[in-house]
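So, chain A:
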Amino acid sequence: MTTKTMSYYPGCSSQASAVHLDTSLRAVMGKLGITLRDVEDWNCCGASVGHVDGGHLGMYALNGRNLAAAQAQGPEDFVTPCAACYLNSHYHNEKIRGDEALKAEVNEVLAAGGKSYDGSLHVRHSCEVLVNDIGMDAVKAQVTKPLSGLKVAGWVGCQTVRPFAKTERGGNYDAYDDPKFLDDFISACGADAVPFKGKTKCCGGSVSVMSPDKTLHLMKDILDEVKETGAEVVVTPCPLCQTNLEMYQPMINEKFGTDFNFPVMFYSQLMAVAFGLDAEKDAALHQHLIPPQPVLARAK
Partner candidate 1 sequence: MSERKTGVYLCSGCGIGESVQVGALEGVAKSEYKLEAKTHACLCGDEGVGMIKADIEAGTNQVVVAACSARVMTDRFGFEPIQVVRADLREKVIWSHPAGDEDTQALAEDHVRMALTQASKIKAPEPWTEGEFSQTIMVLGGGVTGLSAALQAAGLGHDVLLVERADQLGGHARTASKRLPHTPPYDKPEANDIGVLLDAVAANPKITVRLNALVTRTAGMPGKFAVTFADGTIEDVGAIIVATGWRPYDATKLGHLGYGASPDVVTNTDMEKMLAAGQLARKSDGKAPKSIAFVQCAGSRDADHLPYCSSICCQTSLKQALEVLETDPTANIFVIYEEMRTPGVAEELYRQAQSKGVIFIKGKVKAVGADLTVTVADELVQQDVPLAGLDMVVLATGMVPNSTNPDQAMVEYGAEQLNGDVDPEAPIAVAGYCGEAPAAHEKRVQSVPEGGPLLNLQYRQGPHLPVLHDGFADSHYICFPYETRRTGIYTAGPVRRPMDWAEAAEDAAGAVLKAVQAVRSAAAGAALHPRVGDLSFPKINLNACTKCRRCTVECPFGAIDEDEKEYPNVNPTRCRRCGTCMGACPVRTISFDNYSVEMLSSMIKAVKVPDEFSGKPRILIMACENDAVPALDQAGIKRNSWSSHVRVVPVRCLGSVSLLNISDALSAGYDGVMLMGCKPGDDYQCHFVKGSAMAAERLSKVGETLKSMMLEPERVVQAEASIADSDRLPKVIDGFVETIMKVGFNPFKGF
Partner candidate 2 sequence: MNAMSPTPSKAYDLNFARWVYENVDGGDRMALCMQCGTCSGSCPIGTQMDHGPRKLFMMIRAGMKDAVLSSNTLWNCVSCYNCVVRCPRQVPVTYILHDLAHVAVREGYAQAKESDNARFAKAFWWSAAKYGRTDERLVTAKYYFSFGVGEGIKRGMANQKIAMGMVKTKRMHLGMPHKVKNTGELHAILAKAAEMEAKKHGAK
């Protein structure tokens, strides 16, 4: 089994709405021989709205500071499980690497905090690590409680693969249009990945947080498609997707007269369960608004 250490950037949601992603991912990665070393004193990436007040350099400052901190700890790859964190870190990192003038500017900013960054790290998404460094065979090897018969809709969302379906080392880890990796994760856990065309549909992102009225219909469409597939549970890699789709179901039912009640989990939770890890301590199943346990129990 490959054992590797990587710099780990959990992102703000890891301490709040997506704490169960953080918990389960750490547990799973541990089983798979990846040591996640937290980036020292990491900060917010700016997500999809930071630019509005923060502006250009503000965003570079936030992301540059994280990368600098990671580099100070070592040259290992910079891994994050959060779609927005991945997109921002990846984007700003590539820009810094590709533009000497910009790099100088950013370092002038970082210097104010006694930090510096040379643009040499590689930013990666935890899913891509699972695909390229670990591989499904290694995942399957850890499965002790295959979730046979469980119908799962793998919902990738947007920023996990858009625009960066390509890795920083070049090459794709998947397609932005019809990504396969999540379905592979699901089948690796012994469950059935139902064919789900809405897999890259958008939940409305931060707009859903600020003005759900504008975007409830998007989530409703997604849930409709989930229902069509006959899936019992939705699995996603994206913190915001998970929160939005889970917490808004009552509001959607109210607005559209539907009766959705789909548990929305993270792939890492599914793996934790399949690996036979602790349901709460490792899989954090207790942290759902719509508890997945009953559905999971049905899996033979």
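A word on the picks: all candidates are chains of the complex that A comes from, given by their letters.
As a working rule, a residue touches a chain if its C-beta (ideal position, glycine included) is under 8 Å from a C-beta of that chain, and two chains touch if they have at least 3 such contacts; residues count from 1.
Because the structure is a prediction, the values reported are computed rather than measured.
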Options 1 or 2 - which one, within this complex, touches chain A: 2
Touching residues (chain side chain A, partner candidate 2) in the complex: 12-13, 15-20, 41-44, 46-58, 60-62, 65, 87, 105, 108-115, 158-159, 162-163, 165, 176-177, 201-202, 204-211, 214-215, 218, 243, 247, 250, 286-289
